[in-house]
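Pasting in a structure now, in structure tokens, and then I'll have a few things to ask.
Of the protein chains in this complex, all but one are displayed in their positions.
The block that comes next holds subunit A.
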Amino acid sequence: MDILDYAFMQRALLASLMVGLVAPAVGIFLVQRRLSLLGDGLGHVALTGVAVGILTSTAPVGTALVAAVLGAVLIELVRARGRTSGDVALAVLFYGGIAGGVVLLSLAPQGQATNLDAYLFGAITTTSGSDVAVFAVIAVVVLVVVGLLGQRLYAVSDDEEYARAVGLPVLRLNIVLAALVASTVVLSMRVVGLLLISALMIVPCAVAQLVARSFRQTVLLGCAIGLVVSLSGTATSYYTGTPSGGTIVLLAIALFLVVSLAVAVHETTARRRHRRRADVHGAHPHEHGQDCGHPPVPHGDHVDYDHDGHRHAPHRTGSGVHYDEHGEHAVPAPPRSTP
């Protein structure tokens, strides 16, 4: 593995390992809240922080963190106050962030390292030793907070109104989440880039939720996918000379398309099989009972009837009786009953 012979690649791979693991763990709550683009907006705001850092000759990672977290808190306060102006306020903040960043960077004295592309789209050569140290602290803090508050964050992201009604501290939890997103954005600014980090928060979760059955599974699978695409994207960019952020995101999107296709094919097959069975059922409609010829199979609190290898559970309603399929649980949306 000559790729590991270079110190800059070691640092880049360490950074991509951390961001790949952390981004989906935070992003899943944005997906759940249908606020997928918050990370993108905070990336814009972080750029102003980067510019301030470069202008004042302080470490841009630190100033970006301050700017992004301040922006995040501001956004949540704006959202909590007015409903009508919230959307416009966000736009002003986000585009103000990127405009401020670009203008401030242009003011930097000649000879300063102001490679805008590297900040926006990621580059493998830019991660310094002190960056890795800061990233490690951010990654640990974010993962610990998600571990401690994950269930509350899930509750608020899933059904904010219910969370409010039962007295969960909705505003505080939303601010915590926004601060986590801001931290993750900064964590990404070397390898993935401020404009692309949102994709690494969202796309691995989107892949995971195609196949997972529980929220927990979605988070774990999302993190695993994030880790794999982030590391492999960074490694690919070493060989192809492409920007690491773009390479990582394209890999993630390719994975999303492949898994979507596989799931669609699987569902079509399952539906066709179900239709074939429905034809069999249509051919001899009767109420299952003691003498119907289909062997009864006790199942929990009721009796299923073995029907050519799958099981029928009688479901009595006001309008008669129909049969639910109880033999199959693997299909994401279990087929409705047949008459």
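Basically, a contact is a pair of C-beta atoms (placed from the backbone, for glycine too) under 8 Å apart; a residue touches a chain by one contact, two chains touch by 3 or more; residues count from 1.
Criterion: contacts and distances are computed from a predicted model.
A.B. asks: Which one, "histidine kinase", "Zinc transport system ATP-binding protein", "Hydantoinase/oxoprolinase family protein" or "Phosphoribosylformylglycinamidine synthase subunit PurQ", is the UniProt name for the chain you do not see?
C.D. replies: Its UniProt record gives the name "Zinc transport system ATP-binding protein".
A.B. asks: In the complete assembly, which of A:87, A:117, A:158 or A:267 touches the absent chain?
C.D. replies: Checking each option in A:87, A:117, A:158 or A:267, the one touching the absent chain turns out to be A:158.
A.B. asks: Given that one chain is not shown, which residue among A:16, A:63, A:184 or A:209 touches it?
C.D. replies: Answering carefully, the residue with contact to the hidden chain is A:209.
A.B. asks: List the subunit A residues touching the unshown chain?
C.D. replies: Considering the whole complex, subunit A reaches the absent chain at 28, 31-32, 34, 148-149, 151-152, 154-155, 157-159, 161-169, 205, 209, 212-218, 300-301, 315-319, 329, 332-334, 336.
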